[in-house]
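One protein chain is absent from this view; the other protein chains keep their places.
Order of writing sets the chain letters: A and B. Residues in each chain are counted from 1.
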Amino acid sequence: MELLSRHLVENEAFLKSTFIDCPDVIFRSFLIGKETKALLIYTEGLANIEEIDKNVLSPLMQQETEGIPDIQAVLEQKLSVSKVKPVTDTKQTVQEISSGNPVMLIDQQLPGITIGLAKWEKRAIEEPMAESVVRGPREGFTETISVNISLLRRKIKCPNLKMKSLVVGRYSQTQIVYMYIEGIVDQHLLDEVHNRLNRIDIDGVLESGYIEEFIEDYPYSPFPQILNTERPDVAASGLLEGRVVILVDGTPIVLIAPISLYSLFQASEDYYQRFMIGTLIRWLRYILLLIALVLPSTYVAILTYHQEMLPTTLLLSIAKSREQIPFPALIEAVIMEITFEAIREAGIRLPKQVGSAVSIVGALVIGQAAVSSGLVSAPMVMVVAITGVTSFAIPRYNASTAIRMLRFPMMAAAGTLGLLGIMLGILAIIVHLNTIRSFGVPYLSPMAPMKGAEMKDVLIRAPWWSLKKRPRLTGYSNTNRQPEGQKPNPLKGTE
Amino acid sequence: MNPDYGQANLRKIFFLFLIVFVTLLTGCWDRKEVNDLALIRGAGIDKKQNGKMELTVLLYIPKGGSSSEQGMEGPGGGGTMQTLIRSAQGNTIAEAMSILQEKLPRKIFWGHCEVFIFNEAIAKEGIAEDVDFFIRMPELRERSQLFISKERARKILSLLPPLERDLAEVVRELGEEKIGMTVTTKDFAEMLVSEAGDTAIPWIKILPPIEGQEEKRTIAYITGTAIFKRDKMVGKIDDSLTRGLLWLRDEVRYSTISVTPKGKKGFVSMKLLRANSKIVPKIRNGKWEVVLKAEADDDIMQNTTDIDVTNPKVVKALEQQLNSQLANRVNETLKEVQKDMKADVFGFADAFHREYPEVWKKEKHRWNEIFPNVKVTIASKIKIQRQGMQSGHPLISSEKGQAE
Partner (left out) sequence: MLERGKISALQMAFMMNPTILATGLLLVPAITAKTAKQDLWLSPIWASFIGFMIVFVAYRLHKLYPKETMFEYSEQILGKIPGKMVGAIFVFYYFHVTGIIVREYGEFISGTFLHQTPMVVVFSTMIIVSAMAVYGGLEVIGRCSEMIVPVLLVLYLVIFVMLLKDLDTKNFFPMLENGLGPSLKGSVVLQSWFSEFILVSFFFPYLRDHDKGMKWGMISVFSVMFYMVLTNVMALLLFGKLTASLTYPVMVAARYISIAEFLAHLESIVIALWVAGTFIKITVFYYVLVLGIAQWLKLSDFRSIVLPIGFLLVLFGVWSAPNLQVLSHFLSTSAPFYLLSIQAGIPVILLIIAWIKKKRQQMKGKLIG
């Protein structure tokens, strides 16, 4: 680690050579008082120039006193900026400049001062796009980590909300912060998160997905083992359950770990609605999940292996509609599923104006033309449409992608072994899910291994007053969420 | 567990899966597309002169994809012919089936075959071998119904029913109404292995078409029961005797009974709501007896007499009459089936076996001698529950009643 020199000239030379060909880094030399040389370095567009002019440059330059000003005096008397920090080594200086904080160096004085006047164009806090709710807070995380931290701090105002910061990415120098609530989080989990984050050595981190792939337990699993969200309330509830929230600068998506499979099928709104509705919607989601996974394959299996399973009338009408179809059922299903995925993907990627055109074409191609031209049977279109809709009912986008992906091997299995193939596929998925863990937490807990008390937040959405325990993730610290006996009762408090 | 280990393992398994699936995809041994199936809806078995049997199948033709096409094809709204008849001869059903397959471009699929019709002639020779095929063949359903027909099974299957999709559907629905007996292959097999081993199968015949209609536009309907000694048909009883048989077998589900009250003109018709019957065997002093205990609830449906059906006394009398009518029916049935045909289709043998296992073991071989002489007494309790929405007297005589 190289320390800053006492001589401004040396420092300046060093920094200039570091930021050579970086015209956006501005070196502003000025004098404090009459003769003390000082240098202000900032990155254009990342620093609040007005504030610098008003609160840094003008008070210092108008300084009357003679002699070399003491750095302490400068800080205390002249700099009317709230966030200042000393820097001593060159590496940190460079980093501060790159991340937008102006650095002021004074000749013959150490340390240098970073002035927290970084400012750049930010997106305002908006409603999250991917996770909208009917009832619940409308704010979402933004690309700026400080804003995101503040959003979480607004939810949990206790000083026990702690955070640790680190910088990842040799070139991107991305700030990563992990947050937790001291006293709830398990220490082993915290150590594990810390170790895994510190192991990362990569050139750049542009999104939290990079981090996710570096720290998850089973990289070869289609299932996400870390939850991601852009909703502060989801992150806050994770914190309250003893999970760790990882924020990455530059992306509105934060990571929550550890999770179980069931976290992927819970929406924040489940907890804001009445618990009965929440429960029913959860059940609906589980059913839809199963449908999304096995409907096309079951259709293929029944149609090519188990024709006797269908009620006669249904089979006869399907037979009628399939009479002219040139493809075997399996190929038909695969073609239609791929078409559907193509339309879905195109709908996301294309500019909004073109997107609607795609959906019109898609509806016509899938719906009308394919059927009337006799290439695809009408029941198959229905099956694909239902599957598509159900897969969107899964609240987490990456979970629904996993399910949609697994649909294809399931179809292949159904096409070769019928329902037996589907069953074996499901068994393989169950075995796999039981094998993987998320930061040491079995992926299917609390169902397997069974934990009775926690199941009421998975099988149903129990009312808040009955959710007395936190999920026991890896450890046992502070499992009580709330005291007993808070079930509302009109007679309460009257006696 | 060591996580690194798991990863390496996962990769291996992933590739293994890939390989397996790829090899499997080349297989698809048992795959059969719906387009390649000949969906059999019903089958009929006839006897040919040369000693062989003839298997006739009723196939469904999946024609007319979309609804618009159908409108053009079907003149007069009746729709086009949706079914097809094919026959083949052979020594066994399995043999006939393979010969039949030669005549069909699609693979025969039995999974939706719900009806089997045997011609009388073949029924007289025995049908156990055929039913064996029905049970052995994994594709076939144990719930398929069996029927015996007077006409050739082929002729019956070739009918074009005006109301339902095809004949098999008609006969199956009729069977499920449970007016007559309903016998599935499982029931038949069960009867065959019961102590007595005598069986009964509903009897169907062609309903004469409405005048002016095509000869084929009609259906076959259940009218009576064929009685089997073991698996060989020995006779047939008509509809009303079948009712008696159903009472003895505790299978009465639906019936309407009309009685003429004593000294009156006209009828009171009653609908059966619930019926239960039980046969209680007794061996007294070496005499084998059976008591039929029957209970039923009825509703009055129609009253064409001038009696007051709201009067409990009248109702009592009616109930009395119902009881005796039931006894008559059952006795008539017994006379024909027990005395003349000597076929134990009532399950008497099983009842005795259950009640008197010791005696049964000794006397089992004599059952054929004992059976015709088993004395049957009838103890029935029929209750009339309600008189329907119209209370009191019939409309015609109601004025009179009020005037009095």
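We adopt the following convention: a contact is a pair of C-beta atoms (placed from the backbone, for glycine too) under 8 Å apart; a residue touches a chain by one contact, two chains touch by 3 or more.
No experiment lies behind these values; they were computed from the predicted model shown.
Here is the thing to keep in mind: the chain we left out touches A, B in the whole complex. In the complete complex, the hidden chain is touched by one of A:159, A:311 or A:488, namely A:311. Which of A:18, A:359, A:435 or A:478 touches the hidden chain is settled by the complete complex: it is A:435.
Only one of the listed residues, A:57, A:117, A:248 or A:447, touches the absent chain: A:447. Not every partner is drawn; the one left out touches chain A at residues 302, 305-306, 308-309, 311, 417-424, 426-428, 430-432, 434-435, 442, 444, 447-450.
Hidden from this view is one chain, which touches chain B at 1, 5-6, 9, 13, 16-17, 20, 24, 27, 29-30, 111, 135, 138, 141-143, 186, 189-190, 193-194, 350, 353-355, 357, 361.
Methods note: only the chains that are shown with their structure count from here on.
Within the complex formed with chain B, the chain A residues making contact are 217-221, 303-305, 307-308, 312, 315-316, 318-325, 328-330, 372, 374, 409, 412-413, 415-418, 428, 432, 435-436. Taken together, the chain B residues at the contact with chain A in this complex read 3, 6-7, 10-11, 14, 17, 21, 24-25, 27-28, 30-35, 37, 39, 41, 60, 62-66, 109, 111-112, 114, 139, 141, 165, 169.
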